[in-house]
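Structure, as structure tokens:
Only a single protein chain was left out; the remaining protein chains are all shown in position.
Chains: A, B and C, in written order; residue numbering restarts at 1 for each.
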Amino acid sequence: MCRFVLYLGPEITVSSLVTEPVNSLIHQSFHSHEGTEPLNGDGFGIAWYVPAISEEPALFKDITPAWNNLNLLNLARVTRSSCLLAHVRAASPGLPVIQLNCHPFVEGPFAFMHNGKVGGFPSLRRLLANRLSDSAFNTISGSTDSEYLFALFLDNFRRLNEENDGCAAMAEALAASITEVEQLKKEAGVDEPSTLNLAVTDGRGAAVSRYISRGVERANSLYLHTGTGYTCRAGHCLMEAAETGRGAVLIASEPLSEDEGWHAVPPNSMVITGRDLQVTTVSLDSR
Amino acid sequence: MCRFVLYLGPEITVSSLVTEPVNSLIHQSFHSHEGTEPLNGDGFGIAWYVPAISEEPALFKDITPAWNNLNLLNLARVTRSSCLLAHVRAASPGLPVIQLNCHPFVEGPFAFMHNGKVGGFPSLRRLLANRLSDSAFNTISGSTDSEYLFALFLDNFRRLNEENDGCAAMAEALAASITEVEQLKKEAGVDEPSTLNLAVTDGRGAAVSRYISRGVERANSLYLHTGTGYTCRAGHCLMEAAETGRGAVLIASEPLSEDEGWHAVPPNSMVITGRDLQVTTVSLDSR
Amino acid sequence: MCRFVLYLGPEITVSSLVTEPVNSLIHQSFHSHEGTEPLNGDGFGIAWYVPAISEEPALFKDITPAWNNLNLLNLARVTRSSCLLAHVRAASPGLPVIQLNCHPFVEGPFAFMHNGKVGGFPSLRRLLANRLSDSAFNTISGSTDSEYLFALFLDNFRRLNEENDGCAAMAEALAASITEVEQLKKEAGVDEPSTLNLAVTDGRGAAVSRYISRGVERANSLYLHTGTGYTCRAGHCLMEAAETGRGAVLIASEPLSEDEGWHAVPPNSMVITGRDLQVTTVSLDSR
Partner (left out) sequence: MCRFVLYLGPEITVSSLVTEPVNSLIHQSFHSHEGTEPLNGDGFGIAWYVPAISEEPALFKDITPAWNNLNLLNLARVTRSSCLLAHVRAASPGLPVIQLNCHPFVEGPFAFMHNGKVGGFPSLRRLLANRLSDSAFNTISGSTDSEYLFALFLDNFRRLNEENDGCAAMAEALAASITEVEQLKKEAGVDEPSTLNLAVTDGRGAAVSRYISRGVERANSLYLHTGTGYTCRAGHCLMEAAETGRGAVLIASEPLSEDEGWHAVPPNSMVITGRDLQVTTVSLDSR
């Protein structure tokens, strides 16, 4: 289990997601409310976009728990962006806690993160590798299912982007990657269910899935919160013009703050945020 | 809050304390039963004696949580000793998680660890520094109350050792250090209570206190378990000839295993293990 | 030996100091030209000011060598500021490489760094501690001479700031701290020379010393470079309107780039940069 949050909208500080809200990502790192376990202390990462300098996101990851990382506190306090991602990790048993296995992963303009697991991944790792283009395969530095999923997404995006604008291609590539990995499990006779809460962004739009394999009861939690801006004052954080406004989007494993307007994303659906920061929710087939 | 364990007796592997028991120190790092909070993920340390090579203990500390440190798992599996200490840390708020603030602390033949806190330490730090000899002051590398307590112990030991054998001097110096720091609080008008579960060993004997300032209700937990040897087989750990036997001593913040014979150490007392591994429990005055 | 650089002027990216110049601070971390040894691989740190958010500088430090820290590369690429400090460390023998011993040190609005050493520091540590106010003493988290110097500076600044504007007080407090530590050595009968290349800033002005005790031959290197702005394009960095222009100031242990206009600061002098970014160089008495 992991916990994540993605923000698109007017510039805010990283601290508005990571330290200030009552259920901030740092709070979730030691006491998450809706995870299958409360502890997410196996490393963390943040990514943020600075469009004036580069279309490639900046990345800060470390293997220590988020709650005691002084560098993270410093960065969170002074770093502002209109597109932010943050992730705290609970490592799968047996998987090493190394910086490169921490999320988000970045490649070109994309940042990607995952909460959940690919069912039966050890039996699928080789099959997944075989499907990847050389360039996607060579982006893989570690050994997690999440990094293989991102490589699959990169190949699907390249293929789909030729006939779509970038934002729709991003959403379609994410859905196609889910379909592909679930199809592969069937071919390989793998029964273990997958939980694929995946988030991908290019800094201007985003696609975030809440997915669980067919026949399984409980998808990992995911919430959507929209309005005109997310503000924190004296430890009190809220979305302004929640529900009615437009232009700021928060998608998070758990509500960060106690204000109204956090809605659970339905299982097996995908939240798409377009260039205009309009949000739509579409169904994903459960396989 | 922290959790610790000290072992003296026939050689055992570090894993017998750190990974194998059902409530191993690694288990306590993410889910302690009797701590004021369940999480002790702010670094860890182990110390062990190899008398054939040196009277100075070996030390391995890191700032990552014990539960995900591959080096710790490897060392625990192959390292054997007749005197072992292990500690998992929950940092006091505001204190940095750095390797040098992790326990145990070592100096010459001594290894030292602490569970609890010196009440009002920020007001006392300077006063404590003033009482220390230059050599004890210069051993301090970090900024925690625990390291100042150890420096105080070193001075007291030097003074008391002239007229006592080492093992009695160790116990008297520990008691004197507790008395001294509590006296200093009175002089400085500090009211905050101290919790001073302190363990010190020279590899052949040990003294471990369970102390709380007068008028305060609940001392941090501490248990004693004695017998002829502590063994782990297939994940089942027990003290052989518990209660009746002699020659192996476990003193731990919480029972590690489910076998009979773990006894709570009374508040405001000190467990002393002599060169012959005889155990006595003496009262400490609460101040 | 360590190497450092301080910049004041129009906003530039951290990479303009840390990665892009031919003799960037990262280059100096593995191959410094003018250090007594070429290697500065014992940790690093950067500090930068974001005045729109806070008068307190942001800080990023780590114990790995600067040359292989992916987080540093990412931050350097996207972080811009009008006041930047960066430091690479070669630890003194016997001193631990921990995050808190890395420079810069920060406290309130100040950032501070040191290249060199206080002669005979182990004999002076206690005497220095005794001179510090409680509040200055409590800022010390580690065990290096540099952190004690910074605490001394903080006390001197508080005293001097009452009758001076901040920027002059900063310079006077730095000079007074050098005088004080050298005086203390005399009183303690310490003969070992000190090398005190010290840099302090409040984000708007700065004072940087190049100091060596009397009778010693070679001060650590220090250079000054001024103009209207420091720019890097395609790996070629230069100070615009070097020597004639005004408004951008670089003070560095070694020239970063091959352009004209890097001048050695005379030994036993101090470069002061005022609020108007005017630079003056004053003498320091060698003691």
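Keep this in mind: a contact is a pair of C-beta atoms (placed from the backbone, for glycine too) under 8 Å apart; a residue touches a chain by one contact, two chains touch by 3 or more.
The structure presented is a predicted model; accordingly, all values stated were derived computationally and were not measured.
Asker: In the full complex, which of C:42, C:56, C:172 or C:254 touches the chain missing from this view?
Answerer: That would be C:42, which touches the missing chain.
Asker: Just to verify: which one of C:36, C:54, C:68 or C:183 makes contact with the chain not shown?
Answerer: C:68
Asker: Among A:98, A:181 or A:277, which one is in touch with the chain left out?
Answerer: The one listed residue touching the chain not shown is A:98.
Asker: What subunit A residues would touch the chain not displayed?
Answerer: 96, 98-100, 122, 125-126, 129-130, 134, 137-138, 140-143
Asker: What is the set of subunit B residues that contact the non-displayed chain in the whole complex?
Answerer: Counting only subunit B, the missing chain is touched by 13, 48, 50, 53-54, 58-62, 70-71, 74-75, 77-78, 80, 99.
Asker: Write the list of subunit C residues that the hidden chain touches.
Answerer: Output for subunit C: 30, 39, 41-42, 63-65, 67-68, 70, 91, 96-97.
We adopt the following convention: only the chains that are shown with their structure count from here on.
Asker: Do subunit A and subunit C face each other with the same patch, meaning over half of the contact numbers show up on both, or with different patches?
Answerer: Over half of the interface numbering overlaps between copies: same.
Asker: So the centre of each chain is just the mean of its C-alpha atoms; given that, what is the distance between subunit A and subunit C in Å?
Answerer: A distance of 40 Å separates the two centres.
Asker: For subunit B, what residues touch not just one other chain but two or more?
Answerer: 96
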